[in-house]
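Showing chain A:
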Amino acid sequence: MTTIQYPNILLDTLELGSIIIDEDFNVLYWNQWLELNTGISSVEIIGKNLSLFYPDIDYNVLKRKIRTSLRLNSPTFYDATHHNRFIEISRTKITTSSLKMMQLQITISPYVVEESLVMISIYDISDLHELKLSLQDKIKKIDDLNRELYQDQMIIDVNLMIVKINDVNEILDVTKAFINFFGYEETDLIGSSLSDMFGEDFNKRMTREPIDAQTKWSGEIKVHSDLKGAVWLDAVVTPISDVDGNLSYTVIFHDITDKKRLELLSITDPLTKLNNRHWFNEMYQNIFMRRHWTAKNSFAVIIADIDHFKKINDKFGHLIGDKALINVAQILSETIRNGDLLARWGGEEFVILLSNVDLYQALHVAEKLRLAVEKLNIEEIGKVTASFGVAVFVNGDNQESLLTRADNALYKAKEKGRNRTESLENLSK
Partner candidate 1 sequence: MKILVVDDSKLARLSLIKTLKEHEPSAEIFEAENGLIAVELFKNENPRVVFLDLTMPVMDGYEALKLIMSIDPKAQVVVVSADIQTQAQAQVLALGAKMMVPKPINSDKMSDILNRLVF
Partner candidate 2 sequence: MVESGFSEDHLDVLKELMNIAVGNATASIADLLQTFGTMHIPQIMISDMVGLDAYIKNAIPEEKQYYITKQLFGGIFSGEFLFVICENSAINLGRHLYDVNQNPTDEDIHDAVIELTNILSATIISRLTEELNTKVQFFVPSTERIVGNSIIGQDELLNYHKIIIISTEMVFEDQQIGGKIFILTKDEMIKKLKALIDQKLEELYA
C-alpha cells in the first residue's frame, strides 16, 4: 500500500474544509480551504482552542457529537446551516443573494480514537441549498395556483352543469351541479349514455350531429328530470381533442326552464291555452318570408268564429261563455293536422295556418273542423256551431290581403246562414 506523502495537499484538493480536533476542541490541523475561507491561518489556530476563535458555537452539542463518533467508531453527520452549530463562513456569491452564509454539511469522523481525535470535514452545500430554496419557492407557487384552480373547479363543479362525453356518447365525467339537478348518483351516470337519460331524439339532435360534424353546437332542448319533471335546457356541445387526437365533448347545460316558461306565457292565450295572436303573427310573417309559394304548393289561412257567441254569453253568462271558448279551442287543436298552426285570434275568433295545401285541401280541413265543432256537446250549453272562412295564398298576396280574404270569406259564411265553410276563391279555377 502506498503511503500518502503529502496529506495536506490531498486535503486541499478535495474542496472541503478539514479540521483535526480533540474532544476538548484543541485544533491540531486546519487545512488551506479553511485558511482561505475563514481568513484564519493554520499558524494562528493550530495548538489553540477553537472556542477562542468561535465563541458562539454550542460546545455542549459539539462535544456530544464528537463523543458519539468516537464511541461508535463511526462518522456522524449533521447539517450546520443552523446558527451556532459550527463555524460560520460568509459567502460572496454576487448573482444571487438568498444565502449570506455558506450552508455547511459536517461530517465528524473518528481519527485517532485512542487519543480522542476526530476529523471534521466541512462541505459547502450552498448551491444545493439554494436550489432547494428556489425549488421550494416554486413548489409553493404551484401549490398556490393549484389551490386557486381547485377553488375555481369547486365553484364550477357545484354551479355549472357540465357533462363530458366521448365520441360514442358515453358519459366520462359529470359535475356535482348536474348530478344534483337531476338527483342521480354519480356512479350511475359514469359510463352510461346521455341518450339513456334524455332519449334518442336528444341524442340525435344534440350530440350525434355535432359529434359527427366534429363542430360546436348549441341549442335548446326539453328533457325530463325525475326530480323536476319537464325542464328546458340550453346546451352547448364543444368538441375537445386530447394530445393523442382522441375527441371528447363537453356539454354545458344551462337551466332555462324559467325563461322558457316566461316565453311561453307571452305567446299563450291564458283562457284557451292556445297560442295567442302575437305568436300567430310571428309565425305568419315567417311563413311569408320562408319560401317561394306556388299555386300547386301553397298555404292557407282559416278564420273560424263561433256562431251566435254573444247570445251564449247573454244567456249563460261570461263564465259559461268562456267554457264554450275553451271547448272549441280544444276540439280545434285536436282536429288540426300535425304541423298546422292554431291560435286564438281574439274574442270568439280562431285562426289556423295550413302549410303545403291547395284550396281543395284547405276547404277539406276547414270542413273537418266545422263538423268537429258541430259534434261538440258542451255542458250547460249543449250544441254550438262555428263558421269558417278560408283563403289560399296566391301570387301577389301580402300578409294583409290574404287575411282580409279569409275574413271576407268568413263574413260570407255568416251571411249564408252560419255553420258553414266559405272561400272567396272558386274551386273550379
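Please note the rule applied: contacts are C-beta pairs under 8 Å (C-beta built on N, C-alpha and C of every residue); 3 or more make two chains touch, one makes a residue touch a chain; residues count from 1.
Selection rule: all candidates are chains of the complex that A comes from, given by their letters.
Source: prediction; values computed, not measured.
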Direct contact with chain A in this complex, candidates 1 or 2: 2
Residues on chain A engaged by candidate 2 in the complex (per definition of touch): 60-61, 64-65, 67-68, 71-79, 81-83, 85, 105, 107
